[in-house]
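One protein chain omitted, others in place.
Right, subunit A next:
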Amino acid sequence: MSTKKIMLKSSDGKMFEIEEETARQCQTIAHMIEAECTDNVIPVSNVTSEILEMVIEYCNKHHVDAANPCSDEDLKKWDKEFMEKDQYTIFHLMNAAYDLHIKSLLALAYQTVADMVNDNKWAFE
(Lines give C-alpha, C1' and ligand atoms only; values in the text may rest on other atoms or scores of the structure.)
Protein backbone atom coordinates (compact mmCIF):
# COMPACT_ATOMS: atom_id res chain seq x y z
CA MET A 1 0.00 0.00 0.00
CA SER A 2 1.55 3.28 -1.10
CA THR A 3 1.71 6.05 1.46
CA LYS A 4 0.97 9.66 0.66
CA LYS A 5 4.02 11.81 -0.06
CA ILE A 6 4.60 15.53 0.12
CA MET A 7 7.33 17.82 -1.19
CA LEU A 8 9.43 20.22 0.88
CA LYS A 9 11.20 23.10 -0.84
CA SER A 10 14.37 24.47 0.80
CA SER A 11 15.40 28.12 0.87
CA ASP A 12 17.80 27.54 -2.03
CA GLY A 13 15.07 25.95 -4.17
CA LYS A 14 15.85 22.24 -3.79
CA MET A 15 12.89 19.86 -3.56
CA PHE A 16 12.70 16.93 -1.14
CA GLU A 17 10.13 14.16 -1.12
CA ILE A 18 8.98 12.85 2.25
CA GLU A 19 6.21 10.58 3.46
CA GLU A 20 3.37 12.51 5.03
CA GLU A 21 3.42 10.33 8.17
CA THR A 22 7.12 10.97 8.59
CA ALA A 23 6.66 14.69 8.01
CA ARG A 24 4.04 14.81 10.77
CA GLN A 25 6.90 14.67 13.30
CA CYS A 26 7.24 18.33 12.38
CA GLN A 27 4.28 19.76 14.26
CA THR A 28 4.32 22.83 12.06
CA ILE A 29 3.85 20.72 8.92
CA ALA A 30 1.31 18.48 10.66
CA HIS A 31 -0.78 21.54 11.46
CA MET A 32 -0.58 22.73 7.87
CA ILE A 33 -1.64 19.32 6.56
CA GLU A 34 -4.63 19.30 8.91
CA ALA A 35 -5.53 22.85 7.91
CA GLU A 36 -5.30 21.74 4.26
CA CYS A 37 -3.14 24.65 3.30
CA THR A 38 -0.59 22.54 1.44
CA ASP A 39 -0.49 22.28 -2.29
CA ASN A 40 1.70 19.18 -2.07
CA VAL A 41 4.71 21.53 -2.00
CA ILE A 42 5.59 23.19 1.28
CA PRO A 43 8.19 25.97 1.07
CA VAL A 44 10.60 25.96 4.01
CA SER A 45 12.07 29.35 3.35
CA ASN A 46 14.53 29.62 6.23
CA VAL A 47 16.26 26.23 5.96
CA THR A 48 18.97 25.44 3.42
CA SER A 49 18.94 22.22 1.41
CA GLU A 50 21.96 20.95 3.34
CA ILE A 51 20.18 21.32 6.70
CA LEU A 52 16.78 20.22 5.40
CA GLU A 53 18.33 17.01 4.10
CA MET A 54 19.64 16.26 7.60
CA VAL A 55 16.26 17.06 9.15
CA ILE A 56 14.55 14.65 6.74
CA GLU A 57 17.18 12.00 7.47
CA TYR A 58 16.46 12.42 11.20
CA CYS A 59 12.69 12.23 10.69
CA ASN A 60 12.98 9.12 8.52
CA LYS A 61 15.07 7.38 11.16
CA HIS A 62 12.69 8.37 13.94
CA HIS A 63 9.54 7.36 12.08
CA VAL A 64 9.37 3.93 13.66
CA ASP A 65 6.64 1.58 12.45
CA ALA A 66 6.22 -2.05 11.38
CA ALA A 67 8.15 -1.39 8.20
CA ASN A 68 10.91 0.47 10.01
CA PRO A 69 11.57 -1.21 13.37
CA CYS A 70 14.29 0.23 15.63
CA SER A 71 15.19 -0.36 19.29
CA ASP A 72 15.75 2.49 21.75
CA GLU A 73 19.39 1.50 22.13
CA ASP A 74 20.00 1.60 18.38
CA LEU A 75 18.20 4.92 18.12
CA LYS A 76 20.31 6.47 20.91
CA LYS A 77 23.48 5.28 19.24
CA TRP A 78 22.34 6.63 15.88
CA ASP A 79 21.39 9.99 17.46
CA LYS A 80 24.84 10.32 18.97
CA GLU A 81 26.53 9.68 15.64
CA PHE A 82 24.06 11.93 13.83
CA MET A 83 24.99 14.88 16.08
CA GLU A 84 28.73 14.50 15.54
CA LYS A 85 28.80 17.62 13.43
CA ASP A 86 30.48 21.00 13.59
CA GLN A 87 28.80 23.58 15.77
CA TYR A 88 27.67 25.68 12.80
CA THR A 89 25.63 22.74 11.54
CA ILE A 90 24.27 21.95 15.01
CA PHE A 91 23.27 25.58 15.38
CA HIS A 92 21.30 25.55 12.13
CA LEU A 93 19.80 22.15 12.88
CA MET A 94 18.54 23.58 16.16
CA ASN A 95 17.04 26.57 14.37
CA ALA A 96 15.32 24.31 11.87
CA ALA A 97 14.03 22.00 14.60
CA TYR A 98 12.75 25.03 16.49
CA ASP A 99 10.91 26.49 13.51
CA LEU A 100 9.55 23.15 12.33
CA HIS A 101 8.75 22.29 15.95
CA ILE A 102 10.39 18.84 16.05
CA LYS A 103 10.50 18.24 19.80
CA SER A 104 12.80 15.23 19.85
CA LEU A 105 15.38 16.82 17.52
CA LEU A 106 15.27 20.03 19.55
CA ALA A 107 15.91 18.13 22.79
CA LEU A 108 18.77 16.26 21.13
CA ALA A 109 20.32 19.50 19.88
CA TYR A 110 19.97 21.17 23.28
CA GLN A 111 21.66 18.27 25.03
CA THR A 112 24.43 18.15 22.43
CA VAL A 113 25.23 21.85 22.85
CA ALA A 114 25.06 21.54 26.66
CA ASP A 115 27.46 18.58 26.57
CA MET A 116 29.84 20.51 24.34
CA VAL A 117 29.80 23.47 26.74
CA ASN A 118 30.39 21.11 29.68
CA ASP A 119 33.35 19.55 27.89
CA ASN A 120 34.80 22.88 26.73
CA LYS A 121 34.17 21.93 23.12
CA TRP A 122 31.80 24.74 22.24
CA ALA A 123 33.84 27.67 20.96
CA PHE A 124 32.40 31.13 21.33
CA GLU A 125 34.95 32.73 19.05
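Throughout what follows, a residue touches a chain if its C-beta (ideal position, glycine included) is under 8 Å from a C-beta of that chain, and two chains touch if they have at least 3 such contacts; residues count from 1.
We take it that contacts and distances are computed from a predicted model.
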When one chain of this assembly is omitted, its UniProt record names it as which of these: "Eukaryotic translation initiation factor 3 subunit E", "Large ribosomal subunit protein mL43", "Vacuolar protein sorting-associated protein 33B" or "EIN3-binding F-box protein 1"?
"EIN3-binding F-box protein 1"
Can you list where subunit A touches the absent chain?
27-28, 31-32, 35, 37, 42-47, 86-88, 91-92, 94-95, 98-101, 106-107, 110-111, 113-115, 117-118, 120, 122-125
